[in-house]
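The block underneath contains the structure these notes are about, expressed in structure tokens.
As you look at this complex, bear in mind that one protein chain is not there, while each of the others sits in place.
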Amino acid sequence: MTEFVQYVVVGLANGGVYATLALALVLIHRATGIVNFAQGEMGMFATFIAWSLINHHGLPYWVAFFVTLLIAFLGGAGIHQAVIRPLERGSALTVVMATIALLIVLNGLAGWIWAPDAKFMQSPFPLKVLHVGGVVMNVQDLGVIGVSLLCVAVVFLFFRFTRLGLQMRAAAVGPATSRLLGIRVPLMLSLGWGLAAMLSAVSGMMAAPFVQLDPNFMLLILTYSFAAAVLGGIDSPVGSVVGAFLIGVGISVLSGYARDFLGGELQLPVALAVLLGVLVLRPAGLFGRVVVRRV
Amino acid sequence: MRRALFALGVVAVAAAILLPGAFGGSSADPGVTARSVTIGGTFPFSGPASSYAPIPVGMKAYFSYVNATKTNGKRGVNGRQIVFKAVDDGYNPAQTVQKTKQLVEQDKVFALVGGLGTEPTESVVAYANQQKVPQIYVSTGATEWGAKHDQQPWTIGWQPDYQSEAAIYGRYIRANLPNAKIGVIYQNDSYGKDYIAGLEGGLGAKKSQIALTQGFEVTDTSVTNQVLALRRAGVDTVMIFGTPTPTIRTYATMAAIGWKPQNIFLNSVSATDTFMGIAVARAGAAEVNGSISTYYTKDPANSRWDNDAGMKLYKSIMAKYAPSNAKVTDSLYVYGMAKAYTFVQALKAAGANPTRDSLMKAVLNMNDKSNPFLLPGVVTRTGPNDFFPISQQQLIRFNNGTWAPFGALTDTRPAGSR
Partner (left out) sequence: MPRTTTQIALRIAAVVGVALFLYFLPQARTDLLNYDFAFVGIYFIAIVGLNVVSGYSGQISIGHGAFMCFGAYTTAVLSVNYGVGKYWTLPVAGLLTGAFGLLFGLPALRLTGVYLALATFGLAISIPLVAKRFEGLTGGGQGRQLSLLSSPIGGVSTNEWISYFVWAVAGVMFLGAWLLLRSSFGRALRAVRDAPIAAVSSGLNLARYKTLAFGIAAAYAGVAGGLLAIATSFINPDAFPISLSILLLTGAVIGGLGALEGMLFGAFFVQFGPKWAESISKHIHYNEATVQSTVLYGLLLLAVLFLMPEGAAGLLHRARFVLKESRRWLYSRNDSRATA
């Protein structure tokens, strides 16, 4: 039993990283109607900026953290204005391809600006071990879970209780009506992109201490977050967070118990097959609604 | 019907375009002119292994230095400038094949030097040997580069092979830790498996001391479950066979669960002061101190070499010829430079008018003690029965933020060729 709890704790920390990025994907999908494949790379790029602020410009971690969030916000909103908005009239596929192009550009740009040698991002949390009834937890994992949940909570409160949040929701759900009500829809959508970029920056900065900082470190995390967002229902913020923790814990438990039997290679395929099974039973995800399509 | 015509037209056009191109035969070996020698290699500038990209950058910096430096009144090697074409294959063999063909058939390189990665390199071994293009000093430590010489005579490695390195740890344990209970955490691919095979070989009859092996995937972001399994099995000696990131992660995870095994061994690719510094930051000095590994190049981050002529040369070359954002303390640059040095030695030995044959002859009959980037005493040597250019390594122990050697250089050359 303690073993199981142990696996769950490990999974929750990964889930926190996926949750912030999955939430970002959901925000974009609600605002623009597409999956932003560059979401992970936006987080990656922001993390490189944070690394640079800390290690080259000597900023304390949390100062760099918030400066990075600000830069990420501006970058996200800027990308929406410069790249996405002009293409929005075309087909959704064109916009998706544009996000793929952005993925390629950001990935290459990070490799260009920051030399390819190994870099490591520090963690803001101390390395400390807690023993809780036979289960070992460490402060770094708990910190990641805490920061992720905090971000998610802030986003929810923002959308629910602020006027700006309400306007942004309105702009995403009913752009035409919102326009009639005097809401500046493109501005709201840009704010949404900025917010999503901030979330992916958090995801990147939380994930980076566990891996080597290279331009590809977010690709796998994007895969899991994409899976989480879809599992939860691509338009459901709550669903994406739940989905993220389910996937984090699921993978950890699976690798804990089935590793020898499956071999490490089959972990991901099995997890994705289970996910596919869930989707076949619930084609709109756990929290999504099936929309009746018009003819 | 018209659309059918159109479709046929498309196919016809495609076929018409593919008319035979010129494919001239050559009298002298390609890539060598009076003023230049063109060589090339494939490297992962992009993709999953892009953190190895400093290797070709280090090589290139050294070639630039040689090209600018006069020896006997001539710049370069015998008055020839070395043109090094390092191309990106993204660690994808399908790309390696295309890029290598491009190097050989279009850029007409004299030799393929330093190509990176076991599988990407393997994908073009058959081609290089069929075309009789030297494929030398590949950047991978798989044992086959030296062991399969008779089947692939145009291919040779450079660094000590992984199996020999692991055998050193096995022999060390047999001699000094006879009661050790060994747990292995390894990268689940041919790289990690080579290390396990070598360890078993080194332990010999004491192979059963290995209590548990736990693999991880390159894509895994956590090794917690593997580390927990090792602790449950009650091992006191942990071998970490992986690239730097998972190695550091393993240290951090052991610290995170409050476990300090009595002995920790790690493979040499992770054993640099830079990586260990990060491991200390992540896991605390108590966890990391006392770890054992090997090395064979000088570590630019280790203050032991601050006044060493070779490291001073390395740093001056990096300052002058490497991109400004390159981090001098990354030992992969040294690796690249040391390899470039060996190539330049081979090219010099290949004669005033080198051919592919004379280059291979030089590569296969080398006895060079002068490489300033390798540890003192490490010889680059090949011979009729020895196809492992570098096979000496030094055991090192980590303490107080830096690695320190102990014992003598260990030579793992196959018996009979020493």
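Order of writing sets the chain letters: A and B. Residues in each chain are counted from 1.
Basically, a residue touches a chain if its C-beta (ideal position, glycine included) is under 8 Å from a C-beta of that chain, and two chains touch if they have at least 3 such contacts.
Model, not experiment: these values are computed from the prediction.
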Among A:20, A:39, A:68 or A:107, the residue in touch with the chain that has been omitted: A:107
Contact residue for the chain not shown (choose from B:45, B:110 or B:162): B:45
Among A:8, A:187 or A:279, the residue in touch with the chain that has been omitted: A:279
Contacting the left-out chain in the complete assembly, out of A:87, A:142, A:166 or A:238: A:87
Option from A:125, A:226, A:245 or A:287 whose C-beta touches the chain left out: A:226
Chain A residues that touch the omitted chain in the full complex: 29, 35, 83, 86-87, 89-91, 93-94, 96-98, 100-109, 111-112, 116, 219, 223, 226-227, 230, 234, 263, 265-266, 268-269, 272-273, 275-277, 279-280, 283-285, 293-295
Chain B residues touching the omitted chain (full complex): 2-11, 13-15, 17-18, 20-23, 45-48, 53, 56-57, 60, 85-88, 90-94, 97-98, 101-102, 105-106, 118-120, 122-124, 126-127, 130, 189-190, 323
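Please note the rule applied: only the chains that are shown with their structure count from here on.
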Contact set on chain A toward chain B in their complex: 3, 6-7, 10, 14, 107-108, 111, 113-118, 120, 122-123, 127, 129, 131, 136, 138, 140-141, 207, 209-212, 214-216, 220-221, 252, 255-256, 259, 263-265, 267-268
Chain A-touching residues of chain B, taken from the complex the two chains share: 45-48, 50-54, 57, 188, 215-217, 219-222, 224-226, 228, 244-245, 248-249, 252, 255-258, 274-275, 278, 281-284, 323, 325-327, 330, 332-333
